[in-house]
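Quick one: the structure is below, questions incoming.
Excluded from the complex is one protein chain; the other protein chains are retained at their positions.
== subunit A ==
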Amino acid sequence: MASVVPLKEKKLLEVKLGELPSWILMRDFTPSGIAGAFQRGYYRYYNKYVNVKKGSIAGVSMVLAAYVFFNYCRSYKELKHERLRKYH
């Protein structure tokens, strides 16, 4: 089934499952493309949760929670020896 809209301009939720590998390969993986992706992601989060008239503590707390989770994943190797087990 031919697509009416070209594959490159579709958003992720509109891509059909069979077209997914070719959609991923068509993304911009140059350094400036990756930097652009990070910038878009940052501004999407910032404008939704922080840059509002009555921002709450949730905007910053979600970032800090993600930071804690990231550090937990990073030090999981040492932490798994501290589980409550009879035999380690």
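Descriptive notes on the structure:
The criterion applied here is as follows: a residue touches a chain if its C-beta (ideal position, glycine included) is under 8 Å from a C-beta of that chain, and two chains touch if they have at least 3 such contacts; residues count from 1.
Convention: contacts and distances are computed from a predicted model.
The listed options are "tRNA methyltransferase 11-2-like protein", "Gamma-secretase subunit APH-1", "VPS26, retromer complex component B" or "ATP synthase subunit a", and the UniProt record of the chain not shown names that protein "ATP synthase subunit a".
Contact with the chain not shown here comes from a single listed residue; of A:L20, A:I34 or A:L64, that residue is A:L64. In the full complex, subunit A contacts the hidden chain through residues 42, 46, 50-55, 59-60, 63-64, 67-68, 71-72, 74-75, 78-79, 81-82.
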